[in-house]
Each structure stands twice: as C-alpha cells, then as structure tokens.
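With one protein chain withheld, the remaining protein chains of the complex are depicted in position.
In order of appearance the chains are A, B and C, and numbering begins at 1 in each one.
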C-alpha cells in the first residue's frame, strides 16, 4: 500500500517539496517546532469558571484557550451554551491572560459575531460536511480549526479543508478527535496514525484532541504524549476547574493540577522527537 | 438484550400504546397501509431531465418526486446544484404530475425559500447533527425527511428528530440510508434492522434509501423489496433518465424502465406483509 | 461503483453464465426455488430440550435442525457444550424427525467425529479465517455452512470458501450473520445487501441468520422476511422451548409458537419473490 490521495484534492494536498503551512495566531504558531497546547473547558459556563480555567492553563504553559459558547448538544434539553455572552467572557479571558481564543461556530449566520470575539473558528466534528458553513468560514479573516467527522475518511476530511482553502482562507488546522468504531469502553477510537499520514499527504498543521478522542480522563495524559510522539503539531485538551460539576464532558476533563502535570511530562516527549513545548 | 432507548428522548419515543404518526403530504400519507415510493434524480440538472424523470416515476406509480437543488458535494469543484432555479423546476414538475416534491435544505437561511417551493424538507445525512438547521426546520410548516447520519446511532438519530419535534414541527419522517462500515464493495451498509427497531421504539414513520444505502444499481431492487418486507413505510429511490450522464450518483440510479419493473415487483412484496403500494 | 471481486478468487466466484450451486442434504436442497429454514436451539442442553425443539420446528415446517454441541464461548467459565454427547442427541432427533442436522465444528481434530453424526458442518464466525480448520473440512464428505466473520469483507469471506472448495469439497453454503459496527442497541448489524451481492458475484447458496444478526427476539421475524425478500436461499433461526432458561442466546431465541407464526408469515413473502417455503 502506498499513500496516494485523490488528485481532485488540490489546495489541501502537499505538492512535491511543499513546506509545512504555519498558522499564526497572535504570538502562537501552529505547525512549527513548538507544540501548541490549546486548553480550557468544554463549555463556557460562567465568568468565574472560565477565568479560573484560563488562569490555570496559562500558568501551566498553554498556548491558547478553548471554550464553547455555541454548543452542539445531542438533545435539545441539554445546556446549549451561553452564546454571545460566552464569547464576551472568552474575550475577557484573552484580555487578562493574553491567550488567543478558540471557539466553535455552528451556523453561517453566526460566523460574523464569533469572528468578532474569537481568534480561531472551530468547526466541530458534526459540521465537517456542513458545506454552507465551510464556504462561509472560507471567507472569514480568522484561522479555522477543522475537526474530523466521526466517520470521515482522510480524503473527505481534506476535501472539507479544500472548501475553506478554496474560499480564500489559507489558515486551516486539522484536528483528529477520534472516529466511531465498535469499541464500548472509550467514547471514540483516536486514530493517531492519521497524524503522520496527514503530514505526508498534506501541508496543513495537525492537532489532536485526546479528550473527545477517548472520553476518559485517565487516558488523556498517555494519549497526549502519544500524539506528540506521532508528530502532532498541537493538542486541544479539556480542562475544568471542577469536572464533577461540569455542564458537559466532565468525565473527560482534566483538573488544573492534572493539566499541570501533563504539561510537565509532555516537554521531554516533545524534545525526544525534536520539538519543544 | 432488550430494546430500551434513553428516557431523555421524549417526543420521538413511542409511549406505551401510542399509535403510529401519519405524515400527510398532499394526497400522500406516510406511515399508513400504503407504502410510499419517492423517486427521482439525485440532482435537478435541467428542466428537461427533471420533467422526463418526473413523468416516468409518476407513470410507474411513485407517490412523490425527489430531486436535489442545493447539493452537498464532497469537493467544492463538483456541481453544486441549480439552487433556486432547481426549486422552480421541481415546482413545475409538481404542477404537471401532481407529485409532491422532496428536496434537501442545507442551511438555516435557505429554509424559507425551500419551503416556498417544496412539500417536504430533506435533511441530509451530513446535517443530521446540524443543530441550528434542525431548530430552524422545527419551525417550518412542512414535513421533514430526516436522513440518518453515516455514523449515527439510533439514539442520536432520534435525538435529532427530537430537535425538530421540540421546535414545534410534528411531521418527521426518518430515513435509513446506510451507515459507514468497513465494506469496500458497497458505498454504505444498509442497516435494515433499524426499520423494525425504530417502529418499536418510535411512533415516527420510517423510509429506506436503497440507492445511497448500497451505491450499486443492481442492489437497489432486492434491497427495496427487503426494506418493504422489513416493515418500511416507504422508499426513496434515485431514478435518472440517463444514468451514464448523471451529474451525481449515476452508478446507483435506476433507469426509468428499471424503476417500472421494480414498482411492478414491489406490489406483491407489500401485499405479502399486509401493505399495498 | 461496480461489483468486481478479486480475480484471485476462482472457485467461489461466479464465472460468466454459471448456474447456482445447489447443495443437497438428504431431501433438502439449498439454493433452489424452496427457501430452506434451519431452526433449533443455540446449544444442545439436554435430550428433552433438543427433542422438544426438534419436534416443534419440524411441525412448523423447518427443513433442517440446528443445535450446538461444541460451543465457542467468550469466557472459559461459560457452558462449553455437551460435546459428543450433544452430537448423539442431535442424531437421535434426526432419527425421530427426519430433519438433517447442522452443527458447529471448531477444531480440525473434531471434524471426524462431527462428520460421523451431523449432516452439515458449521464453521462459526470466529473461525472464518481458521485455515487449518477450513483445509480440514475441505476434505470432509459433508457440506459446510460457512458463517461470515464479524469483520469479514465479502472478498475475505469468499476467500475462506475458496479454501474449502480448493480442498475438494464443493458444497459450501455461505451464511450472513451480522457484522460488527458501532451500533449499541443490536448485537450486530445484519448486512442484507450481502445477499444479492453474493448472488451476483458467486454461485454459492446464501442463507441468513437473523438471530445472531440482531440479537433481539422481536427483530427476528421482520429480518427473516427481509432476508427472503432480498433473495436469501435460506434462514437459520434460533428456537428454544424456553428461552428464559436457555444456557446461551436466550434473548434472541424464538419460542416454538413464535417460530410457527414466523413460518406462517414467511410463505407469502417467499411467494412474492418467486420462491416457496
């Protein structure tokens, strides 16, 4: 077997000899020597919660802050996020910590407001083939973090990136977040081989989400190390000041002290593969 | 094992003794004794093509006409559909044939215009967890045909239906269209057991798409019969006057004469399970 | 997409114009106009249990009797089957009812004794790529019912059949029994499209196991009908006089009266597709 992708994927594919794309967000760069760690809670729940999380991840050495304001929830009865209020809280946290903010956008008509407050527009796994949304963020002025769909092939995922690039936005970060398989003990199956595979066939940076990718707190640390060893350009990790009371994804969120330990242990792994944290 | 779904799914679940929901579209009823057959091309390509398809499926006994005007395509370089022009052609075909029209809507802001022309709003597999879109069609005045996502569990799919029902739209038709599995000879794996399973745990009507579910023309006829035998309330079948020249899904589209034969052979199968065509 | 299988599969592939293979077992024929129904308990538990099941399935019109004597069980602590004692009970049941007997064989060195008592040697899903076993039954004088592996592709499955045919045994019956997918409500995903697909690319008869394929009693009847409508040459159905007390697979076993109803309802479905029961 050899790694050949469809020749119809043009902008997202690595052409012969093409350099890695570096995505710059404030002072952070994704795709370079430094492994970028994006951390924060699944949802912005309150100003207090977000600020506490932001300070903790900053102190531990994170490069960016994550937090959801518009939340894609399986049922309409679940907490749907704080919306614009959540975006404002994220912007305040950036103000205080200096950390650029990554947050999800779910509909074309929300792009303008999310772009106003956020530094990176996240397209969630459920929207990887939401073409009107992909076209819209292709016209945005901010980088896009494009999660893999739960059942996306590598080529479908790169084709989704192609929509954004074709729309005129050159800054796409791919995010492996686990695929659906038959396993019952973990939430998804984290497909880490996608990392070196993508680095070979595409020039785009690749980050890994070990939190959604496993759904289990105790697996986040080893899988973060594995992702970096596999060549990931960054991680996106859920951290919550109080996971037991989280309004979403508590079971997979690290506590601030666990995140600090993770960051401490990640450095040597990054250096062992010629990167740094 | 027993068939128990999450108690958080309320409106889409069948409560004890609850009758089947019947969805009425013009003269057609989905969920009753008669098996509804929705047929037509993948994409509306031109007035001529659509009219020819519409007349053929009408003559063969179809209950409704399908055809895509807004098309979700894997790559931005593929034909993206005729848009509003396609909707107008569909409305003309309804005018002439009397067949109600089913067509896909992909973005919240397109719902109003699609609703103006179409009789049923289709939510495609790629949008089954596009919550802003589900909320928007929950406020529409037309029934919604909700395709299963490529990797949706039954509960996730019913939860998507819950969004539409919770929004105030009681007319949801579920459509099994194949799930992603490891097979390489077919496009998807048609999960026909979902049909009797859904009839047991939900009151909503269930139709089957054997065209996308297999991706192979020669399998459409046997799988249509199997779907009806399994208890499906309807089928949605791709028919194209000239599959070799189709702009999308040609390999899985029936020719008009093949569709006519299918309709002829489906009648006895429907009657064998106490239904009619 | 078109249905092309590897040209390295020779004996199991249908060559141009090749007729269906008919497998004859006593008076029964698999692959002809008549749909063969193989029924009986998962395990032979006692003479009384097996005899009661055998009489019931015979009375309802079954063509053959199934029952496991050597049982592949996930854990060593589970009931492992009665072994040769079970084979003798099966032979007695054949004596009384006239029904040919299908039973599983798990190891090359057991083939001789199983062949002595049984009419059809079943290779279970877990052994579909147990090549020493396939080679051994390729030298047996009895037909082989070859279940699909939980994750077998069509080509891998036909390649397993190729081992048996290549060994000199021309009588292979393929049995679709569900594949592993991400679903959580059913035990497996019954891949009924495999039936018409196999009928197209192979000359071998194909039967369906709706009991293992779903794992849920209430789904066995509709999926049996669907299998026949899809073109299956037969069914293999678990029937137990008292499913609540079954030593294995109780949740998916039909009671004798349920099986009788199934047989009554299957006749019209078979006739609707030009077959008979």
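Everything below uses one rule, namely that a residue touches a chain if its C-beta (ideal position, glycine included) is under 8 Å from a C-beta of that chain, and two chains touch if they have at least 3 such contacts.
Everything numeric here is computed off the predicted structure, so don't read it as measured data.
Enquirer: Wait, the hidden chain, what does it touch out of the ones we have here?
Expert: Over the full assembly, the chain not pictured touches A, B, C.
Enquirer: In the whole complex, not just what's shown, which of C:34, C:180 or C:255 touches the removed chain?
Expert: That would be C:180, which touches the missing chain.
Enquirer: Who touches the missing chain here, A:227, A:247 or A:262?
Expert: Reading the full complex, the residue touching the unseen chain is A:227.
Enquirer: Sort through A:151, A:207 or A:262 and give me the one touching the missing partner chain.
Expert: A:151
Enquirer: So which of C:156, C:200 or C:265 would be touching the chain we can't see?
Expert: The one listed residue touching the chain not shown is C:156.
Enquirer: For the chain left out of this view, which of C:166, C:203, C:255 or C:271 touches it?
Expert: C:166
Enquirer: Against the chain that's been left off, what residues of chain C make contact? List them.
Expert: Output for chain C: 8-9, 72-77, 106-110, 126-127, 129-133, 135, 149-151, 156, 159, 162-163, 166-167, 180.
Enquirer: Please output the residues of chain A touching the missing chain, sorted low to high.
Expert: Its contact residues with the unshown chain are 1-3, 5, 151, 153-155, 179, 181-187, 189-193, 195-197, 200, 213-216, 218-219, 222-223, 225-231, 251-252, 265, 268-269, 271-273.
Enquirer: Since one chain has been left out of the picture, which residues of chain B touch it in the full complex?
Expert: Residues of chain B in touch with the missing chain: 180-182, 184.
Throughout what follows, only the chains that are shown with their structure count from here on.
Enquirer: Chain pair with the most contact pairs?
Expert: Here the largest contact count links B-C.
Enquirer: So, what's the distance in Å between the C-alpha centres of chain C and chain A?
Expert: Each chain's C-alpha centroid was found; their separation is 47 Å.
Enquirer: Can you work out the whole-Å distance between the CA centroids of chain B and chain C?
Expert: Measuring from centre to centre gives 33 Å for this pair.
Enquirer: Would you give the residues of chain C that are in contact with at least 2 other chains, written as numbers and ranges?
Expert: Each of 181-182, 184 in chain C touches at least two other chains.
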